[in-house]
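Selected chains only, in their assembly positions.
Letters A and B mark the chains as written, and numbering starts fresh at 1 in each.
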Amino acid sequence: MLLDDGRFDEWIHLFDENARYSITTRENLAQKNPIGILSCDDARMLRDRVAALRDANIYEPHHYNHLNSIPVLVDEALDQQWRTNFLVHRIMERGETMLFASGYYLDTFTSGTPSLQFLSRKVVLDSSAIDTLLVIPL
Amino acid sequence: MLLDDGRFDEWIHLFDENARYSITTRENLAQKNPIGILSCDDARMLRDRVAALRDANIYEPHHYNHLNSIPVLVDEALDQQWRTNFLVHRIMERGETMLFASGYYLDTFTSGTPSLQFLSRKVVLDSSAIDTLLVIPL
């Protein structure tokens, strides 16, 4: 919801200083291909990414609508990894709305259970045919 | 789900007698424009609105599918205000399905936490390009 509102600074505060954030695709993951679409090793890299986004700011105004399912614990061994399916719709300034991305999050949290501080978030996109201009983080 | 089933009387019973119900857009809200798409000051106005809908009843048969995210507490000060993202798809009689509206609810409840009685529900639409014939409440 913070991303939907363009409140990027608050969104970054959801991440631990050492948190990893990455975006990849189902296909890359299945092929154990380490090269994803985006990879930030810690919150500092994520802040740089968001600052660049704000400075560039040349894109047509739009915002997102994130709809998430209930998180499900998928791996107790792996730092309590949780999975959440998502749909992201994009709404352009003139009102056209389209499905922008679908997929799932794989998350770990500092407290072990879903809470306000991410230790890692991996965004796994369903489709490899994603608009490469991933303007706003997912 | 009550709206999806056309069970409007039961839906109205989810609202306290003094509950406010309104529909506005992100744009209106950002501009602090008080004029929204619909505003009912209490449950009586909402009942009138739904009765008018049932009497008019001239529209092509259709129903909705509401998909809501988990409610998140967004303002502890403001009577415990909760936010829930939604997608509403509309299914016409012959089966065509389309995204009809997306946005979020801002809700307060008589008990403070999400429960069966609304003290207020504000529907904030993502897009201003909404079909003005908002036949069924959102």
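Criterion: a residue touches a chain if its C-beta (ideal position, glycine included) is under 8 Å from a C-beta of that chain, and two chains touch if they have at least 3 such contacts.
The shown structure was predicted, so the numbers you read here are calculated from the model rather than taken from an experiment.
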- Query: What is the total copy count for the complex if 2 chains are drawn?
  - Reply: 3
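Just so it is clear, only the chains that are shown with their structure count from here on.
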- Message: Help me check something: in the complex, which residues belonging to chain B touch chain A?
- Response: 26, 67, 69-70, 72, 74, 83, 85-87, 99, 102-104, 126-130
- Which chain A residues qualify as touching chain B in the complex? 1, 4, 63, 65-68, 70, 87, 89, 91, 94-97, 99
